[in-house]
Structures are given as C-alpha cells and as structure tokens.
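Apart from one protein chain that is not included, each protein chain of the complex appears where it belongs.
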Amino acid sequence: MAEKGPIVVNVRQIDGAAVVAPEGEVGYHEAPTLRQALREAFDRKPARLVADLSGVTYMATPGLATLVEALQISKRTQTPLVLCALSGRVRAVFEIARLHTVFTIAEDLQSALSPKA
Amino acid sequence: MAEKGPIVVNVRQIDGAAVVAPEGEVGYHEAPTLRQALREAFDRKPARLVADLSGVTYMATPGLATLVEALQISKRTQTPLVLCALSGRVRAVFEIARLHTVFTIAEDLQSALSPKA
Amino acid sequence: MNAPPDIAVELSSNPAYLCGVRELVNLISRRVGFPDGQASKIALAVDEALANVMNHGYLRRTDGRIWLRIYRIDAQGAFSGFRIIIEDEGRQVDPSQIKSRDLADIRPGGLGVHIIREVMDTVLYEKRESTGMRLTMVKLLGSDARATGSCCTDSSGGGCRG
Partner (left out) sequence: MNAPPDIAVELSSNPAYLCGVRELVNLISRRVGFPDGQASKIALAVDEALANVMNHGYLRRTDGRIWLRIYRIDAQGAFSGFRIIIEDEGRQVDPSQIKSRDLADIRPGGLGVHIIREVMDTVLYEKRESTGMRLTMVKLLGSDARATGSCCTDSSGGGCRG
C-alpha cells in the first residue's frame, strides 16, 4: 500500500458537478491521495467530474497516470471528466506525454462547468 | 579587471533624482555593471540617487558591497541615497547582513522620490 | 568521458530530494544555454528517471545511492548539449524490459520512460558491470524530436530497439 504524501485535495460540489482540486506537487507520494479523492468523487455519481488543476505546481507521471485512470472510470461510468486551469508547466507535461489530446481540457473552472466542455 | 555579467541596469532621471534600476540576479559577475551605473549616476550630480531594486531577483554580497560603496559616495558627495522596492528575498539578505538599518529604505519608488525619504 | 563531469549529484533514494535536484537541473540547463522550455523538459525527464530508480531499482527503499552526472558537450568550441548519466546500485533488470508503453493503450504506468524518450535525443539503459543500472541520455541544443538513436544494450552485449 502506497504511503500517502502531504497533499491537500479540495473537493466541492458545484451544480451537480464534483470539483476535485489538488494543491501542490503531484508526484509518486501524492498521487495516491488524489487517486482516492477522484474515486470517492466518482462514487457519488456526479453529473460530471472536474479536475481543477489550478493549484498544481508540478505534475509528474504518477499524477498523470492517476488522471488516465480517472479517464477510464469516466468512460466506464459515462461521467464526463474535464480538466481545467493547467499552468504552463503542467500543460507541458501533458504535451510531452502526448496526453493533451486524450483529455477534455478547459481554460478555467467556469468553462469546465459549462455544458459545452 | 572583473568581467561584466549579463545584467541590465536601467537609469532614469525623475525630477532631478537619478533612478538606477538593476534587473535580475546581482552576484559577483553582475555587480561591476551595477557599480559602474551607480558611479556614473553620482557623477551627474543628481539631487538624490534612488536604487530601485524592484527588478532584482537575487542579491548576493557583491551586490550588497556595491550598494555599501554607493552609500560612501553618497555621504562624501552629500547626495541622499534611497533604496526602494526590495522583494522579501532581497530584504532578507540586507537583514542577515544587518545592513537594513544602515540604508534608507523606502517601500516603493513613489515614496523613495518624496522629499521625506 | 574520463574528464570530470561539469556537475554531479549523489543522493540517497529518497523522493524528498527529487524536487531540489529537478530545479538544479532546470536552472543549470538554462544557464548553459538551453531555452526555458527545453530546460523544463530535461528536468522532467531526469526527475522521472530518478523516480524510476527509487521505485523500481530500490523498490522504494530510501537508503540506496544514486549518482547523477552532467557533462557539457561542446562542438567546435560552442555548447551543443548535455550528456546525463544516472547510475544506481539497485536491482538489475534486462534493459529490454524498460519500455515505454503504447500510447494508444490508455492506462496508467509506463509514462515515465515514454517521457524520457520524448525529451531526449538518445536514451541508453545498461546493466552496470557490478551491480545496478546505468542510464545515459543525450540532449542536444535545439533538438526537440523524440529519441531515435540506439537504445537498450546491456554491458554483456545484448541489445534491442525500443
């Protein structure tokens, strides 16, 4: 069982959408905490799940992998998953991994919550 | 002769005051450029000299030493020297060196230019 | 190759040090002349490679040793890139086992090696003679293509193409 790192994940409910907002660096130690928060959020069967990454200062591959897993749950449960508010640094990691085309990515929380996203 | 580092020092004239504003990291390589800009500014006999440090990201002791030297010129020539807009990091260096009490330090450029400073 | 590295870091296999080493690599890459974007990518790749040593080489033990060495590559007197070598004393694996996953297959895992290959011009995993692994990466200035060169030979002479 992976030990959990010192990461804060804020979870809110906005208009039927679950907004999961991790803060700080999401690496090997922190990813399990994010993973659990995402799983619990899916379990509550929201209309959509928004991962608000505005507070993420650094994302290493365990964080990416956790989001890939969330994408699978999203497909399986037919719950739209939208990522939003990626900093330049975080976006670069998605691009290097060529994952920016696989996810639905919105500019900010506002547009992530809008039905078009 | 010290080699000069890649530092930009902006020099302006505002109401008879010379405003010298270095940008970036002021370390061993960069200090000579700042030193020369300060000396030239004093040579033009301004009413006061303001060192605007708002653009300084890091100040190592050669930078401090250059300002100490400017303080001596300021005393000798009776030209008031005011430092302003120190970031938390730059201020900390002054405090560790116990030099924050030796200089006149203003919050921002505006108050550095006001006759009270 | 026998010249001393321009900068070398020896660290214990403790993830607490990853962030500091990443920033060191990032800042040094900028200072020697890599554009900011490339410098962050190099730092990311080194971060992933070090995390892999901690997780797979040392199985998350924090008392293993890791050596990171960075050599400048100069061509015609001008800086032209970095050779970065990471060595450990951890578990040896067949270099052919270290593969990036197929991106079409969306699932967690295998992203680190993928990123390392995307960022670097050459990526070579080898078993060290004694114990542990050696990863040699070359990043050339201005190159922004994924690793294509030879890959994955081990010291015993076996080889593969990733």
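Note that the chains are named A, B and C in the order they appear, and that numbering of residues resets to 1 at the start of each chain.
FYI, contacts are C-beta pairs under 8 Å (C-beta built on N, C-alpha and C of every residue); 3 or more make two chains touch, one makes a residue touch a chain.
What you see is a predicted model; the values in this text were computed from it and never measured.
Within the full complex, the chain left out of the display is in contact with B, C.
Even with one chain removed from view, chain B keeps its contact list with that chain: residues 25, 27-29, 58, 60-62, 64-66, 68-69, 71-72, 89, 92-93, 96-99, 102. By the touch criterion stated above, the residues of chain C touching the omitted chain are 4-12, 14, 16-17, 19-21, 23-28, 31-32, 65.
By definition in this document, only the chains that are shown with their structure count from here on.
Per-pair tallies of C-beta contacts place A-C first. Here the CA centre of chain A is 27 Å from the CA centre of chain C. Our note on geometry: chain A versus chain B, Cα centroid distance of 46 Å, whole angstroms.
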